[in-house]
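Missing here is one protein chain; the remaining ones are kept as they sit in the complex.
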């Protein structure tokens, strides 16, 4: 445990971006995405393809309900009401229907129950979050700093797909399989991709495909994922965002006796935005087909005031 | 009333796209956005600017609660819990904290309580919705056709801003002010813009700016907006989507004795996707500054299975 | 199937109370509980004991989430916020704290996710509900008749416990075990109890005890319960309410090829209120100890306007 903490502190020291973009910064490594990066990302859209990276939100999602529930979509107006003549007068006080009808619904979902971004206010380490802000700023009224709405209007950038199971010739990495910095280097070299500051690294493990529809402990259990030891690599390459097809980005069980240590180093200290449960299967098929593993990645979160995360309709455009 | 219905039926006949993209189509005029349209939209991103068009989602939004409530973001883990030592062991059964902590939350919101897309399953006319599908397909379990997730992975297209109050030299159009087809033509000519098939027409009335923070009856009350008489214009120009800074796209009170007749003609029959309560103020400032009223518009809805609408993190990229 | 439907229709004819309390009645057999029945129930409170019959409402309840989710209790103010000094000024706009703090929360739960009453609007048979009201009156805006708030301020009555596993010398009846009219007669005779018009029949199967905490398919799966053939018995004895420790009162799988036929006969046609997932274990222990199986039963539902059911804090007082 002492050695583990020592390692963690060493990585934190090596990888910290606290203060790099000013004391008041609330977006972290997303600062690396400026107009030039946006422009270059858009220039990747040469085929006019748009690929969704988001899992459907409904009651059949990956959550078990013991900690987070799956999304529920509840109804307040329906076509069957309209057909039965029960929308005349119209709900909402809008008067006689004269043939008009409508449907309406309400969404109830943990912000992190499906495809989602972690806000920089999502994780604390020893009382602090990104840029040294005190954890006390995140109350049951929401967070006054680093919350998810700071990333709204951003996350339009270059994305690079790392399709590790395809590279290794397997359907899926297994729980406990860690993707290390050497794996990333080897993969990128093999695919002749150079990552650039401000890129989003989109890492596919195949684990969503392996568990889709029969989720078991997909959300919260053991999983393949990034090794803690990628933290310096991510920092050195100035990656702005990482997203995976697993619930927690990093490999589980964790490699050291600290919970989610890559979150602690890379999210809390490097300020890298983490995306989880991204559905990368269609993108992987497309990249294998056209041989292009880079794309415009647009995945702006909802401006949920003060929230620690957000569902997202993420797109890869090529 | 008879005359009103007659007019409505005339417009429906002139503007209907039912069957145009096959009997099974569920995305309507969004079919007009193909790879070429996506590619051309991306080519508009020359400055690398990204502008959010989404209103914050929180309890201080425009809803009064009598029909729809404002979004609520509720908490299940906080920084204050972490600081008080109450996340050790970690919630969710994740064992000892060893310095780690996290925040988490749950979103409860009517899908149409803020910036949002109407699904093509949102509106019925005489028992039918887009493409002639029966309203009976929209039940309290959600819709089996035309629902919002069909538009996920789409809505990456060219957008054109019509900033009508700027054009007229006023802060805001007034409730009841209708924007007609001649107004659109005049505006576009004045700004030397030619709309193209598959465009999104983004119409600013100034009414959100006028009411922001002191909403009154902004949501559900009288409002400026598009005239019913723009329906043939929208159909003729093959507009794929329309979004405004008002709650209901079209002018209120309605111009004829039918509720939301433009929805009936253009959404139900032309299959045009309607967006409401888009926050267009920052975009308007930017367009006035650089003189460019066209942009890449990316606004993919969340894949809420079966839902009649979705919140959206909408972006204009230039 | 033809025989099954024939039997069902025969029972419906024999057991129907439609019209018995007027065309406009919305409370059914609860009409049988008048002042005299209330008075006699209260007279049973001789020892001053109060026993709760309600299962805790939380995320560890019996629901699997595929149809109904378990209750979620979400937080908007906490003691940890107060301790961290983050409630000064007080949330809600109440000014400086001066040492004051508070906690607050939001409940999200399917009305039928735990211990609960079915409203008389909960079940339909061939387009009609209790007293012949059309099913069309139950829309996604709620029900305009027979809904749960009609029973609020009622359900203070005599209760009689039928503890069938104790009688049979087993821990729990098994899924598929039906309790028939002869079983009820034998039990009541053995315990020297005479049921009276307006009684609540509280039937324990032991199945909640058998599944508590490791619920499996407790909610929605096979279960012991009342036989369809008790319908005439319930009607003949003018029972006003039935509650069990199972999810659906009646035995599962159903005894004939119709879904929940006892609901169809006794709830829809006799107008008997059904209670489900009542926690009867503590009551059973108490009744075995003092030999008294009758008590004052107070279990008024929440007045949830238009709802098809309600959670309830049910009490047995002796």
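We call the chains A, B and C, going by the order they appear; numbering starts again at 1 in every chain.
The definition used in the following text is that a residue touches a chain if its C-beta (ideal position, glycine included) is under 8 Å from a C-beta of that chain, and two chains touch if they have at least 3 such contacts.
This is a predicted model, so every value here is computed, not measured.
> Where the complex has a chain not shown, which of C:15, C:129 or C:208 is the residue touching it?
Only one listed residue reaches the unshown chain, and that is C:129.
> For the chain left off this view, which of C:26, C:78 or C:230 is in contact with it?
Of all options in C:26, C:78 or C:230, contact with the hidden chain holds for C:78.
> Looking at A:29, A:45 or A:83, which makes contact with the chain not pictured?
A:83
> Hey, which chain B residues sit against the chain that's not shown?
Contact residues on chain B toward the absent chain are 59-60, 63-67, 69-70, 72, 75-78, 81, 84-86, 91, 108, 136-137, 139-141.
> Where does chain C touch the missing chain, residue by residue?
1, 5, 34-39, 42-43, 45-52, 54-58, 66-68, 71, 73, 75-80, 82-83, 90-112, 119, 121-127, 129, 134-143, 149, 152-154, 156, 220, 257-260, 263-264, 296, 298, 300-313, 315, 317
> Using the touch rule from the top, list residues of chain A that touch the missing partner.
Those residues of chain A that touch the unshown chain are 72, 74-76, 78-81, 83-84, 86, 106, 108, 140.
By definition in this document, only the chains that are shown with their structure count from here on.
> Copies chain A and chain B touch; is their interface built from the same residue numbers (over half shared) or different ones?
same
> Would you mind pulling out the distance in Å between where the CA atoms of chain B average out and where those of chain C do?
Centre separation, chain B to chain C: 43 Å.
> Quick one: report the Å distance separating chain A from chain B, using the average Cα coordinate of each chain.
So the centroids are 24 Å from each other.
> Quick one: which residues in chain A touch 2 or more of the other chains?
Correct list: 66-67, 75-78, 91, 108, 136-137, 139-141.
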